[in-house]
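Let me give you the structure first, and then I'll get to my questions.
All protein chains of the complex are present and in place, except for one that has been dropped.
The chains carry the letters A and B, assigned in the order they are written, with residues numbered from 1 in each.
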Amino acid sequence: MSDEKKFAAFICTGCGIGDRLDAKQLEMTATRDGKMQSCHSHEMLCSKEGVQLIRDQIDNEGANHIMIAACSRRAKVEAFNFTDVAMSRANLREGVIWSRPEGDEHQETTQEMADDYVRMACAEVRFMEVPQPSEEQGCVENILIVGGGVSGMTAALEAAAAGFNCHIVEKEGELGGWAAKWHKRIPYRAAPEGTPNTLTAHLPDPVDNDVADLIGQVEASDKISVHLNARVTRTSGAPGRFAADITTESGSTTTENFGAIVQASGWKPFDIDSLPEYGHQHPDVVTNVELEQMAREAGDGPIKRPSDGKEVKSVAFVQNAGQTSTKEGYLPYHSGIGDLISIKQAMYFKAQNGDDCDTTILYDNLRTPGAPGEDFYRAGQQKMVIFTKASVDQVAADGSGAKVKFKDKILDEDVELPVDLVVLDIGMVPNSGPDPYAANESLEGMSEEEQEAVKEELESETAVTVESILNLDYRQGTDLPQLKWGFTDSHFICFPYETRRTGIYAAGPVRRPMDIKQAQDDATGAAMKAVQAAVHAAHGEAVHPRVGDLSYPRFRKEGCTQCKRCTVECPFGAINEDEERYPLFNESRCRRCGTCMGACPVRVISFDNYSIDTVGQQIKNVDVPDEFEEKPRILVLACENDAYPALDQAAVSGQEISPWARVIPVRCLGSVSLSWVTDSMNNGFDGVIMMGCKRGDDYQCHFVRGSAMAAERMAKVGDTLSTLNLEPERVVVHEVAITDIERAPRLIKEMEDVVERVGLSPFKF
Amino acid sequence: MAKREYSYYPGCSSQDGASSSNLKRSIDTMCEVLDVKLNEIPDWNCCSASIGYGSGGVLPRMALSARNIALSEQHNAGQDIVATCAACWLATKEAAERFKEDENFFQEANTALAEANLKMTNQTPIRHMCEVLIEDIGYEALSEGVKKPLEGIKIAGYVGCQTNRPFGIAGESFENPMYLDKMVDSLGAEAIPTYEKKVQCCGGALAFSEPERSQEMIKGIIEAAYDNGADMIATPCPLCQANVEIYQDQINERFGTKFEMPVVYYSQLIDVAYGRSAEDAALDGQIIKAKKLDDIAAK
Partner (left out) sequence: MSDMNTAMVEKYRNDFLKEVEANVEEGQWVKMCMQCGVCSGSCPLGNAWAHPPQEIFMMIRAGKRDEVLKSDSMWMCTSCYNCIVRCPRELPITHIMHGLATYSKRLGLAPKTQPTSQFSEIFWNNMMKRGRVNELKLGLSLYFKDGFGQGIKNALANQKLGMSMMKAKRMSPAEFFGGHGIKDASGLQKMIKKAEEIELAKLKANT
């Protein structure tokens, strides 16, 4: 930025700030210690007049760096929305007066707290730059959709409806995927509201398969191009400027540019033949996938048993076959929709083989998720489908028909049920590419040489067994990272379609097992995310969760040691390597979490408005009293997504927060630089608390791996403290959820107790 | 002329010399003070309660209620049927609802009725006396007529089963109905809204056939009343009243308890609060005397 920095401070005295704090002194602190060139107080800064006061200073007096001391930075964001300047905020309301009790005996420490927050915010803004968007690029209104099943086709139709072009790449010779092969669909509506609970009430029945209509719509759209018998053989670039090679079976390759990508690569049936106890080798024991084919071939006529063509008069459905078990060779998870499928298929028999066809569903835990839910279960019961809570031991068969041996779990007895046909409810396995991090995770605790050996072995193995779907040319691997069991990593509640590769969204059963209706909803969401990603990329803006953020990582090449920590630790694979082996930042792949900044040992990575200095200088500008004053200082680095709001909320609900705490919000615990911890220790802080989101399989980290990375790095901070002759318990890392409004202040209090116990820091000057 | 008139189905146990004759006497007094006229259904018959099923099928059982409905239509045309016994109310209302749901069943009932030269159209609302008090009269009006507030009496409102389920009083919950407590409050006594056994089963007819099991349940009902500091239990149901009151000696013998908990009807509370004598309130029908009520009545 060529313009000279001009600083202006604004202090709000509303919401009781003026009553509880000495506003004159705060002004003095801002101008004298904070080096603000002007300082204005207002009794209600977020009011129209207050905002105008700030606006005037920007427009008429040339202020381009402003410090607002008022409420939390999370409050009044619409009023204090000045995008053309650098802005910091001192949290005097939630952070000070609401979290401290009134009364003369507290006045001194409360005022000190407020003065510190003003100093810190002034220091922060002095080291900020106004974020400049990267150069405006044209929006590539084109979406790559990998997979031509229901999810892929739905995503394409939705994106096309939003005005975008789409390319569907389908590895088979026709569109429709598995769903096109089904006899009928699970219904996608519950009974209308107000349907009476009577025995004759009309409840949802299986509905006709309409996937052919979907195929027709895709084929009729002039915005959708379909590539059959084709694969994506290379994907390069970043959101807004992906380039993908689409290669057909015949070997011809075309390259297209895309703004974003939807991966709807679907699923495949679990191989039940590997579990002989289910007797699938016998012709009268079929999977639910095979039964669809049989029902379809029967038309509206009776379904016949394969061994001798006899009309089926009794059928047993074995639920959860080969699933939800830690036993070797079983699927460790439940595919969720198998009970809906069996209810649907039992109804085929009632409709096609007659009311007198005995249909028994042997379930353990019946689950009917989705729209038709309980009503569909009831519809089956209405038709006299028998539901028996059972654990099945074995399906035995020779000759024609089969016997299911099970334990009736209600009547507590062993039963042998002879039937004409057994249908196995088998699980859904995701069609994912190789997990880029599969190797890394199993390597922990090995020497480097061992790691290399295992890596090579794993790589050669996975290359044979799992084919890549996206063939990304990212440094961090060819495909989407996985969470568990081959499903793509996307937070199932908070951000279901997001993956760990920005601009690439997963939809349908590759994310989790789901039925047609759920897959269509899912694909619609993913398509909308893809459209957003393309548009945001064109404006140089971040996507979820820092939507619209214009800052992006810059690095000082001259200081870089090419250690690669940033490229490895970035949860989103945003950083490649250039020809000279320096990091190559792809800003539209970046989520702006700052994990790279936290990872960098030589501190060369920064954002315009968030850097080693914007936080480091806040730490340095806290006024640390000498040891005789007996006022400890505790630094709290709180994740802005969960921990910081929890502390705000604690103040709102009247929880006290320690007067010794100085809280600094960070974008993600992953962005915390070890230097901040050592700096604070050297400056005489007595304790440091880092509050990040939950990590692990059920993580709550908005940047997926950020808090995990921080925890790993900070595991070694004890050594650093020991070299300084400090007690390791002075630095702690906590997982804090947004709901921890009572716990978060308590954690600070605990550090107060630790300091009480081990004594004040010897580094106070 | 009385303000309100109803077609009255008192039920077998309310007859002279029967186990809840005191209920009928106190109801008669209550209706006097509340200006309610009850026109007894002429020649009404037993409803078979909810124990007749061993010998009677659904149709014969419900035909019994059909006869009462038909007689009410014939003699007390246009008047709601009001029952004071939980089982009578439940059986009659259940039959009326079943006839409405199933036209065929309704026709069959009428075919049977024809043998007794009767016919029903089944248009009559079947109500409980408590509904009359709550919906037609109201807590406020009830409270206004109080002459001797029942001050200093703490009362466990025991609603029981069949006054509460499956129909119950509109707007009340099955798990914790409050109307009896509100009535108690309206009369100036102290209610125990958290009385945890207020909808506990007393065994019903099984008090006769399974006395040990039933008395164990009854013990719980009385124990909880003592635990809550109740002076007495009040109930709307004649079988509840009888089961909870009359077996206390046997329970004391069986379990070593020292129960002597009076069990009264809501109607008796109203009678006393409205200034009527112990005799008018049928307090002489108590096997365990409700001393605190007697005292107020004597004032």
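The criterion applied here is as follows: a contact is a pair of C-beta atoms (placed from the backbone, for glycine too) under 8 Å apart; a residue touches a chain by one contact, two chains touch by 3 or more.
Being a predicted model, the structure only gives us computed values, none of them experimental.
Peer 1: Among the chains present, which touch the one that was left out?
Peer 2: Answer for the hidden chain's contacts among shown chains: A, B.
Peer 1: Check the options B:Ser19, B:Asn39 or B:Thr257 and report the residue that touches the missing chain.
Peer 2: B:Ser19
Peer 1: Going by the contact rule already stated, which one of B:Gln74, B:Thr121, B:Thr194 or B:Gln250 would touch the omitted chain in the full complex?
Peer 2: B:Gln250
Peer 1: List every residue of subunit B that touches the chain not included in the displayed model.
Peer 2: Contact residues on subunit B toward the absent chain are 12-13, 15-22, 43-46, 48-60, 63-64, 67, 108-109, 111-118, 161-162, 165-166, 174, 199-201, 203-206, 208-210, 213-214, 217, 242, 246-247, 249-250, 284-287.
Peer 1: Name, in rising order, the residues on subunit A that touch the hidden chain in the full complex.
Peer 2: On the side of subunit A, residues 197, 199, 366, 377-378, 381-382, 384, 386-389, 408, 410-411, 415 touch the unshown chain.
FYI, only the chains that are shown with their structure count from here on.
Peer 1: Quick check: how many Å separate the C-alpha centres of subunit A and subunit B?
Peer 2: Spacing between the chain centres: roughly 61 Å.
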